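Note sheet for the following structure.
Apart from one protein chain that is not included, each protein chain of the complex appears where it belongs.
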Amino acid sequence: MAKIVFPDHLLQHTNGEREIDVVAKTFRELLIDLDQRWPGCAKVMGKCAVAIDGQIYQDAFLEPLQADSEVFFMQRIEGG
Amino acid sequence: MNKIQVETSINGESVEFLCEPQQTLLDVLREELSRTGTKEGCATGDCGACSVLLDDRLVCACLVLGAEAQGKEVTTIEGIATEEGLHPLQQKFLEHAALQCGICTPGLIVASKALLDKNPDPDEETIRYWLAGNLCRCTGYDKIIRAVQDAAQELAHPA
Amino acid sequence: MAGYAYVAPSSLDEAVALLSEHAGQGKRVQILAGGTDLLVQMRSVDNSPRTIVDIKQIAETNRLDIGARETFIGAAIASAVLNENADLKALFPGLLESADLIGSAQIQGRASMGGNLCNASPAGDTIPPMIVNAGICVIAGSAGTRELAVQDFVTGVGTNVLKDGEILLGLKFPNPAPRTADAYLRFIPRTEMDIAVAGAAVCLTLADDGTCTAARVAIGAVATTVLLVAAAADALIGTKVDDTALAAAATACSEASTPITDKRGTVKFRRKVVGVLCKRAAAIARDRASS
Partner (left out) sequence: MAEAVDYKYIGTSPIRPDGVDKVTGRAQFGADLNLPNMLYGKVLRSRYAHARIKSVDLSGALALDGVYAAVSGADFPEVQHGELGGEGGGDVADIAQNIMARDKVRYHGHAVAAVAAKSLSIAEAALDAIKVEYEVLTPVLDLDEAMSENAVLVDENCFTKNLPETPDKPSNIAAVMQLTRGNVDEGFAQADVIVEGEYRIPMAHQGYIEPHACTASINEAGQATVWCCTQGHFEFRSMTAKVLDMNIADLKFIASEIGGGFGGKTVIYLEPLAVLLSQKSRRPVKMMMTREEVFRATGPTSGTHCKVKVGAKKDGTITAATAWLAYEAGGFAGAPMGPGAMAIFAPYDLENFHIEAFDVLVNKPKVAAYRAPGAPQSMHAMEIALDDLARELKMDPLDLRMKNAADEGTRAPYGPKFPAIGFKACLEAAMAHPSYTKPLPEGAGRGVAAGFWFNVGMQSSAEVHINENGTVTVVEGNPDIGGTRASMCLMAAETLGIPYEQIRTLIGDTESTGFSNVTGGSRTTFATGMAVVQACEDIITQCKARAAATWGMDEDQVEWEDGRAVPAPGVNADVTPLTLAEIAANAAKTGGPLLGRASLNAQGAGASFTVNITDLRVDRETGKVDVLAFTAIQDAGTAIHPAYVEGQMQGGASQGLGWALNEEYIFDENGVMENASFLDYRMPVASDLPMIDTQIIEVPNPSHPYGVRGVGETPIVAPLAAAANAVRDAIGVRINDLPLSPPRILEALD
């Protein structure tokens, strides 16, 4: 099961849960799963940047998840 | 508006233009004559992007009235290269990567030329103080100083 | 819309006539001697229409004359031109350094001492050295010329004694006596391009044994006008301009100053630093006078 970690600013969408385990083959499936747990949350989380196994994605969607993947939701990063 | 007729020379070419009495030489060059190589960074004499030579004297075109160009010779960045090609300063700015965005480059080259014309062998400190009126925000000046030093060498000992 | 106008008279008579005519009609007129202050003010402060009278085509305002006893510097000569004159620099090194400090090489291609004085900024760099060198303003008007000490020329921030119809023709300085030298230092946060936060000029004369026999000290940017500080001069006269005397002169300058806090510096900072500058400038003037 992939480990999913939420930062403080998303806890309002997760009933305060910081970390959960989810079975999902892609990030897209993960969002569907999360939206079933906490309806409406995917709209917000879909706009977040996300780190999957150390790799940061600004716009994740189709990225595959492994059984032991770590997924961190993050603030989007900009730059000058 | 009572416009003034001015006859002048720009990069060796006779030019006549009409300008408003309060219009600066910079505005005239850029907006009336479309000689846009001379850049505006501040229009208050603080950045040097509009450096030109007026009768061989280095000035900011934003602090000269267009009307004052009457009977004078104006040299702008467009007049630095010759039929033989780039001026050594232009070539050395390229070789040393002494420009990033390039907006300050015309002013820096005109100002550097004014320096080398009167002092062919300036040391680093002299170059830095002479160019203190030309702001560059991209390079930290390092490569600009090296390019001017190298161009001075080139002018003194042409290859 | 009453428009702007630009005229560049080629003679003094023509210029004076123009100014009188405008004065008579109550029309606004402004003299262009350099342009580095005027054009910026027209852009940033007050863009209301006026007639600009360019005095740079007039022979008298461009005259530089180093005589046997005195030196005349035309009001419209660019600082860069003045600094190319080795004789002038040798006579008044502090005064010429002050002209060299104003802005960039580009600014110096335009800025003139006359313009700097008439602009009447408390921070005008050439004014303190003009004062310590006992400079005299030569002023032309329809009634002829008159003369006035530089320290009496500026009346407040941005104001001077010139009446409608008058032009500052130039500045006269007595050539320095033997073993006399001047120096000027100013403080700015960067190395170049700033307006003085404080400035100090010193001119002094040394006897053969190194005793200071005469001195003038003027400080800038620390009051509404440049101040001639007699107490600082007194602290130097009769001494060998040693550290004790320098410290006393510094204190006198700090005490004489009445600065303000603004974007360029605080009262406390300016008070302290003007003393430091006086001390350092006096030491330079001393070394110059003794060599």
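Annotations
To keep things simple, chains are lettered A, B and C as they appear, and every chain counts its residues starting from 1.
Just so it is clear, a contact is a pair of C-beta atoms (placed from the backbone, for glycine too) under 8 Å apart; a residue touches a chain by one contact, two chains touch by 3 or more.
Predicted model, so just to flag it, every value in this text is computed and none were measured.
Counting contacts over the entire complex, the absent chain touches A, B, C. Touch with the chain that is not drawn comes from one residue among C:Ala214, C:Ala231, C:Ile260 or C:Val276, which is C:Val276. Within the set B:Leu25, B:Cys104 or B:Ala152, the residue that contacts the chain not displayed is B:Cys104. Listed here are the chain B residues that touch the chain not shown: 1, 20, 22-23, 27, 30-31, 34-44, 46-47, 49, 76-78, 80-81, 86, 90, 93-97, 99-106, 109, 124-125, 127-129, 131-145. Touching the omitted chain from chain A are residues 5, 7-9, 11-12, 16, 47, 51-59, 70, 72-80. By the touch criterion stated above, the residues of chain C touching the omitted chain are 1, 44, 47, 187, 189-195, 197, 262-266, 268-269, 272-273, 276.
Convention: only the chains that are shown with their structure count from here on.
Annotation: 29 Å between the Cα-based centres of chain B and chain C. The centroid of the Cα atoms in chain A and the matching centroid in chain C are 69 Å apart. For chain C, the set of residues touching two or more other chains is empty. On the side of chain B, the complex with chain C involves touching residues 1-2, 4, 20-22, 24, 43-46, 48, 51, 54, 57-60, 62-65, 67-68, 70, 111, 114-115, 129-134. Those residues of chain C that touch chain B in the complex are listed here as 1, 3-6, 8, 32, 35-36, 39-40, 42-44, 47, 49, 52, 54, 56, 78, 80, 103-107, 109-110, 191-193.
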